[in-house]
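Here the structure is laid out as C-alpha cells; the discussion comes afterwards.
Here the complex is missing a single protein chain, while all its other protein chains stay put.
Entry: chain A
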Amino acid sequence: MWIFAALVFPAQRKWSSIVNMADSGVTDGPEKKNDIERAKNEGKDLSKEEKQRLRKEKKHQKKSKEKKDEKAPQESEKEKKPVSSAAPAPQSTTQHTTHKAPSAVPAPAPLPVPASESPVPADKPAKSKAELKAERRARQEAERASKQNKKGEVGQQVATGKTKAPQSELQPVVKRLPEHIQADNPDVLKKLAKKLERQQIPLRSDYGRKVSLFSHLHQYSRKAPLTQQLSIPSTVIHPAIVRLGLQYSHGIVAGSNARSVALLHAFKQVIRDYSTPPNEELSRDLVNKLKPYISFLNQCRPLSASMGNAIKYIKKEISNIPSHCKEEEAKSKLVNCIECYINEKIILAAKAIAKYSIEKISDGDVILIYGCSSLVNHILCEALEKRRKFRVIVVDSRPRLEGREALRRLVQRGISCTYVLISAVPYILPEVSKVFLGAHALLANGYVMSRVGTSQIALVAKAFNVPVLVCCETYKFCERVQTDSFVSNELDDPDDLIVTRKGKTHLEDWQQVDSLGLLNLVYDVTPPDFVDLVITDLGMIPCTSVPVVLRVKSVDQ
C-alpha cells in the first residue's frame, strides 16, 4: 500500500514518510463529481488532458515493459482528474483529507470525504474509457514507483520535493516540478542550461557546499554577479533589465512590493523602447521578447510570487492586444495598464489595508513587528497619523538585520519603538498585545510565506495567546501549496553569515571544512493555525479563505 503524505491536514499531524507518490490525498469521489461536471462544461479541456495522458502513456508503456517485474504490489490512488475512475478499490489508503492539491484549478474541492466512489453515471462512454484509463494509470503508477525505488528514494523522509513530482505529474493540468527546486537533478540542469543558451543568457553557477536538506535549491554568491558573463553594453538584454537584475542580486531592491514595482518600471522602459519587427505581431513578439528577460531576472534572484503574478498579468495584457492596434497606441495602452496595476494593486491596496488595520489598532496597544515589511510600516505610519496611541516592538534577525531599517523609518515618524533580536521574543511577548506580520505570499492552502523567522514569531505568539494579524495584498496570493519550508525556498549567499567580531572571523575558511555547510534561508511558511486574521484589500479574511479569493479573482478575470 502506498502511504500518502505530503499535504497532510495540519490538525491530524501525521508526518508519514513520503515515499513516492505524494498525493493530495483527496479522495476520488468528490473529485470525480467535479471532474465530470467540468467534463460536461469543458469538453475541450477534457480532450486536451486526455491527449496529454495518451502521450504519457506511450512513454510509460515503453518503460513499463522493462519494469513489469519490479512492479510492487502496491497501488496508489491517484486520481487522475478528468476521467473519474470507476475503480473504487484503490481508494482509500488515505484517511487523510487535505486540501486540494496544487491546483491550477481554482475550484476548491469540497473537503473531506468519504469515499463516495460511485462513479457518477453521467458519462457512459467516458466510463468505459475511464476503466481502461484506470488500469493504465495503475500500471503507470506502479512502474513509476518502481522507477523511483530504483533511484533509491524509498524511505527517505522529507523528500517532499520529490514526492511532489509524481503527484503533480498526475494532476489534470499537468504540472511539472518547477526547475528552480531541482538544482540537484542533472537532467534539469542540462535542460536549463540549454534553454538559457538558446535565450543567450549566461548560466549562474552554484556556490559553496549546500546543506543536504536543501541541495535541491540553487545557492549563488553575490561576488559572482551574472553580469560577469554578459557583454558590457548589453545588447541581448535591455539595459533596464540588467540594472534591475543587478539591483536584485545586490539586495538594493528587496521586499516583495519593491521588487514588483521595480519590475514593472523596467517593463515600462522595455515596452517604450520596443519596436515591432516586420512581419511580426506585437502581441506575440513582445511576449517572446520578455521571456529571456524573465529568465535573466530569475537567474539573478528567484522570482517572487508577486512578481510572478505581475508577469502573468502583463503577458495577458500583451496577448490581448488586438492585432489591428497600431504600435504606438498599443504601447501606450500597455504602459497605462502597468500604471493602473501598480496603482490598484499596490498603492490603493495599501490604503485599503491600512484602513482596515487601523480599526484593529486601539489606543495603548503594543504592537510587535518582524523585519521590514513595507506594508506593515505603512500601516503603522497611517495609524500614527490617525492619532492612535501605540508603541512598537521591532524584532530583528541575522543575517539580514532588516529590522534596523524598519526601526529607522518608524522612529523617524515619531513612533516609540523597542528593538530586540528574535532570540528575545519569548521574553518580550508578555508585553505585546498584537503581532502584525507582512507576507511575501499567501499560499492556496492558507499558509503564509514570509521572511524566515516569521513562523517562529507566530508560534510563540500563539503560545502566549497573542493575536497574529498578517497583512497582505491580494496580488500576492499564489496558487501554490506548501506545508513546509523545505520544498520551495530560496538560499541566499552563505557568506552573509560570516561576521567579524573583535577582529576575528571564525567562518572565514568554512569551505575548507568538509563537514560544514552554511545555510542562509530566506523564506519560511507559517501554518494557518497560528494566524488569526489576514487583512487584505478585499477585507479581513481568515487564512483558509485564500482559495476563495483566488477563485473570485480568476472569475473576475
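The criterion applied here is as follows: a residue touches a chain if its C-beta (ideal position, glycine included) is under 8 Å from a C-beta of that chain, and two chains touch if they have at least 3 such contacts; residues count from 1.
To be clear about the criterion, contacts and distances are computed from a predicted model.
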- Note on the structure: Matching the hidden chain's UniProt record against "Pyruvate dehydrogenase E1 component subunit alpha", "Proteasome subunit beta", "TRANSPORT INHIBITOR RESPONSE 1-like" or "Translation initiation factor eIF2B subunit gamma" returns "Translation initiation factor eIF2B subunit gamma"
- Message: Using the touch definition from the top, which of A:A406, A:L429 or A:L518 touches the missing chain?
- Response: A:A406
- Selected residue (touches chain absent from view) among A:N185, A:Q199 or A:S234: A:S234
- Query: Among A:P178, A:G208 or A:G251, which residue is in touch with the absent chain?
  - Reply: A:G251
- Message: Please identify which residue in A:Q269, A:T418, A:S433 or A:T544 touches the non-displayed chain.
- Response: A:Q269
- Message: I need the residue numbers on chain A that touch the omitted chain, in ascending order.
- Response: 225, 227-228, 230-235, 239, 242-243, 246-247, 250-255, 257-259, 261-262, 264-265, 268-269, 342, 346-347, 371-372, 374, 402, 404-406, 408, 411-412
